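A protein chain is absent from this complex, but the other protein chains hold their places.
Right after this comes chain A.
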Amino acid sequence: MSTTTSPGTGVAPPGTVAAALRLTAYWSTVFRRTWRGGVVSALLTPLLYVVAMGVLLGGFVRADAAELEGATSYLAFVAPGLLAAHAMQMVIGETTYPVMSGVKWNKTYYAMHAAPIGIGAIVLAHLVFVGLRTLLACAAFVAVLTPFGLFATWYAPLLTVAVQVLVVGAFAAPVYAFSAGLDNEWAFNLLFRLGMIPMFLFSGAFFPVANLAAPLELLAKLTPLWHGVDLTRMVALGTVDAGAVVVHVAYLALLTAVGGWLAVRRLGARMVH
């Protein structure tokens, strides 16, 4: 064995994207190891939700389209909301414990950082992995929904999946930033109980937020999930309001950008000192 020459000699160090690409082997190994469990939940969970909430519970709901934000049935109303809410839950799951594992339990991030991989690349690769995985699950969800005949056009299912990119970013980046700086995982329970579950229940996935008292309605409309739900529903049902779309896209994109910036800062502060 010769150890005197380096394959990196004379080669410029990689940029953030190139370095993140070097982590492909790692993340694809993680994917190969875990996709089986994901497939069951990606196909079965939406089906159970749609049957229980949309078909069975929805069977008791008598409301016209005006009351359901343009949806012709409760099933059509609730299904896009469930998709966005499901994306949020998946993303939060993927950016809490796995991030803690990277900095604390398995210290995989430290191993990466000992190699020529910068903090930005570590964050980018993990977020892209979470995004791809969640979008894959969302595509499965939409494939399950399509036979129920909810979508306004043939391309609505594709657009519905595409806008989940914004939902993914708006949750993945800020939650990653939150997790990256935590010493202890107990705070995840606060995030789940005080953030995720109330958002899941009250951000317009199950009922129009106009039914809430005015201050609570305002509060609901400030949550990223409401923007995601409303955007998803408009795209799925073909009830697009251009002004609202601009606001939703801008709000979710802003959260992604600020969250990403914070994530790099907080992970850097933790690992490089």
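General remarks:
We take it that a residue touches a chain if its C-beta (ideal position, glycine included) is under 8 Å from a C-beta of that chain, and two chains touch if they have at least 3 such contacts; residues count from 1.
Operating definition for what follows: contacts and distances are computed from a predicted model.
UniProt records the chain missing from this view under the protein name "ABC transporter ATP-binding protein", selected from "Xanthine dehydrogenase family protein subunit M", "ABC transporter ATP-binding protein", "Aspartate carbamoyltransferase" or "NADH-quinone oxidoreductase subunit H". The missing chain lies against chain A, touching residues 1-14, 19, 22-26, 29, 33, 106-108, 110-118, 271-273.
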